[in-house]
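A protein chain is absent from this complex, but the other protein chains hold their places.
Coming up: subunit A.
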Amino acid sequence: MTQTTGTPGGIAPTAPPLDAVEASGKAPRRGIRQSKWTPYFFVAAALILLITFTYVPAANLIWYSFTDWDGIDKTKDFVGFDSYAEIFTDPEIFRVFFVSLYYIAASFVQMALALYFATLLSFSTRFRNLFKGILFFPFLINGVAIGLMFLYFFQPGGTLDALLKGVGAGGLTTQWLGNPDAVNVSLAATSVWRYTGLNFVLFLGAIQSIPSQLYEAAELDGANRFQQFRFIIVPGIKRIISLSFILAISGSLAVFEIPFIMTGGANGSATFVIETIQRAFTFRQVGVASAMAVVLLIIVLVITFIQRRIAPDKEVELS
């Protein structure tokens, strides 16, 4: 990669002096006034921040997870795997894994909707930019504003109830956020409302980068819209679909903002992250909270590893 940039031609004037510099020995090739410390100077700030605020906390997390620390005490007692055992035996904690299932299911709905609308809008459509803008905009809105907006939407006598009454389905109303059977569906639906737009725009971008000759050739061959979708669009955006799925699933496990703002985790809507945060900062069980964070970290790493195996990412070539 680094060596090929000079070859495509067109920059002939600089080429001869460059060769002269390269020929004059090894040291100047890297730069005339460059010591071997120069690159470290440029990465130093980022590296210090990265280590201080990502790697040191991650290492501390592992350490705390083997102690019974409360977050304040000077001493931390080593308790081995007790905290981990608690995660998988305490029904209070274990329950939150089931809450994640709602959000995983929601992410399937989200992907399907995004794919459907991206496919629709990839064909010529009237008011296309308007539709695209409306569908995408929720993704940009402040999470607290979304939370409050949907509190109003779901509250008794709120927007949703009024709508249902308006269409003669008033009997369907329930305590959308108070009924433990409904609360997670309501919150997951809010999440779909918020994030579908991002997936939709990503899919649409990928579909539009498929060369139009492919569609033209397919139409010549008599392929209908569904066949075009199945044999041109799907293979063309496979990579972005797989990536979005992984992000959606690890995102489903790490759901936090919407349920925290809307219910604070009440009525059985606590997610894994809400439970972790509450253990750490409300109940002062830093040991257990750390163990939970480590478990989440491991799950995310495993999912990512599986994804890299299934769909190797060709574009990761930073170096």
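Quick notes on this one:
By definition in this document, contacts are C-beta pairs under 8 Å (C-beta built on N, C-alpha and C of every residue); 3 or more make two chains touch, one makes a residue touch a chain; residues count from 1.
Operating definition for what follows: contacts and distances are computed from a predicted model.
Taken from the listed names "Carbohydrate ABC transporter permease", "Ferritin-like domain-containing protein", "2-hydroxyglutaryl-CoA dehydratase" or "Spermidine/putrescine import ATP-binding protein PotA", the protein name that UniProt assigns to the chain not shown is "Carbohydrate ABC transporter permease". When the whole complex is considered, the residue among A:Met111, A:Ala270 or A:Val286 that touches the unshown chain is A:Val286.
In the full complex, the hidden chain is touched by subunit A at residues 1-2, 5-6, 11, 14, 17-18, 21, 30-34, 36, 38-40, 42-43, 45-47, 49-58, 60-61, 64, 71, 113, 116-117, 120-121, 123-126, 129, 131, 133-145, 148-150, 152-153, 157-159, 162-163, 166, 193, 198, 201-202, 205, 212-213, 216, 219-220, 225, 240, 243, 247, 250, 253-254, 256-257, 260-261, 273, 276-277, 280-281, 286, 289-290, 292-293, 296-297, 300-301, 304, 316, 318-319.
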